[in-house]
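Pasting a structure below so you can have a look.
Apart from one protein chain that is not included, each protein chain of the complex appears where it belongs.
The block that comes next holds chain A.
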Amino acid sequence: MIYFNNVSKVYKDAVALDNVTLTVVAGEFVSVVGHSGAGKTTLTKMILADENPTEGTVFFESINVHKLKNNDLTRLRQRIGVVFQDFKLLLNKTAYENIAFAMEAVGKTDEEIASDVPHVLELVDLSHRLEHFPNQMSGGEQQRLAIARAIINQPELIIADEPTGNLDPINTHEIIQILKKINDLGTTVILTTHNRAVIDSVGKRVVTMENGKVIRDTKNGN
């Protein structure tokens, strides 16, 4: 599904990715682990074409994502759900509107939005927060809202970039369970983290990165 072909990314003073070659198969749950600055976030940004590689190519199925024109890039992003460490919610929109926005982006009707948004908020246990703004919610709630937004359009891939970085152990556990459930339903998940306990609790494929390089790729965690 995703193929990194000798991808390097060099910033002015640092190498973020160093000749990375990696394949992610549809339906997989891949945890990318490494210290801060190992290149995990840059790796995920490459899939979204939020960063351009200095060298190499990134394919989403047969599409070279960095060759896409604007409209095609928009369509690609609609097939991917993204969860960030800092949630990246739209702060001037309520929980309902945050999710509705993602649905509007893919052209869903008002009726579909009205029926699906409450349903997905119920799935992440946020039914009572429908009309609340992100800054009126706790960190765990904001992250659950971000997950709800990421899954609402039934994407083929979920990228979760350090989704538990700002959360306590209880919320961390909840988020991981939700992601596992999403993966069980057939969605590919790429999770980046520096938390060993998170990887252990997932128990699936682990890609270890260091200084922009993939140094280990194991099938069943640990």
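The rule we apply is simple: a residue touches a chain if its C-beta (ideal position, glycine included) is under 8 Å from a C-beta of that chain, and two chains touch if they have at least 3 such contacts; residues count from 1.
The criterion applied here is as follows: contacts and distances are computed from a predicted model.
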(request) Given the choices "Cytochrome oxidase subunit I profile domain-containing protein", "Cell division protein FtsX", "Multicomponent Na+:H+ antiporter subunit G" or "Methionine ABC transporter permease", state the protein name listed in UniProt for the chain not shown. (result) "Cell division protein FtsX"
(message) For a quick check of understanding: of A:7, A:33, A:58 or A:82, which residue touches the chain that isn't displayed?
(response) A:82
(request) May I ask which residue of A:1, A:15 or A:106 touches the chain that does not appear here? (result) A:106
(request) Tell me which residue among A:17, A:49, A:157 or A:191 touches the hidden chain in the full complex. (result) A:49
(message) Using the document's contact rule, name the residues of chain A that touch the chain not shown here.
(response) 48-50, 70-71, 74-75, 77-78, 80, 82, 88-93, 97, 101-102, 104-107, 109-110, 149, 153
